[in-house]
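Omission of a single protein chain aside, the complex is shown with its protein chains in their original locations.
On to chain A.
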């Protein structure tokens, strides 16, 4: 399919269902943690899209919220995968041409990326908002694919859409790990996407590391390094 037709389809999908998308997922998130006492929504929805109906700000990011984020991320995506498609379609038919006059996305934001990943039938999309103390990026996304070819196709499509939507001065983005068939990354400045196969995702457990920063299980199981008894500190500093 031509890049223009594909991106037009994407934009039309985006226009009519970007908020419906979000409200659909919000509703699924609300239905899931009914048993939990504190009901809050992960801040992945507090994005810079101006006409947003529901804005929920989570101010504190402490340990419990982080653990619940990762659970909610995976839960919401699993539930949206199963029921979200039907919900979106019914909402689209109900609302039809939405009165929300949203211009076509001019910036390659997190919403564009997540919607294009959904369009590509990505498995288990996990979006993690990185706290500001870590000056790495704002969003950390881990995506699984069905096969290495699927991962490559998703990565190339993401690059295509980014190139189409970017301004003139923005740097080009490259795919890292092209020759590794099970793990590819793309670093778009404020967002980092990792495309992995489910097996390597299990081995590395990136979502666990990035939600529980210091309290990760693999980090805790690493033996603490101790200095040997005969260690002499050489205090000579060059320059």
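Heads up, the rule we're going with is that a contact is a pair of C-beta atoms (placed from the backbone, for glycine too) under 8 Å apart; a residue touches a chain by one contact, two chains touch by 3 or more; residues count from 1.
Assume contacts and distances are computed from a predicted model.
For the chain that does not appear here, its UniProt entry gives the protein name "Large ribosomal subunit protein uL14m", which is one of "Proteasome subunit beta", "Large ribosomal subunit protein uL14m", "ER membrane protein complex subunit 6" or "Histidine-containing phosphotransfer protein". Across A:127, A:143 or A:206, the single residue that touches the chain missing here is A:206.
For chain A, the residues in touch with the chain missing from this view are 134-136, 140, 176-177, 179-183, 185-187, 192, 194, 200, 203-206, 209-210, 213-214, 216, 218-219, 222-223, 225, 238-239.
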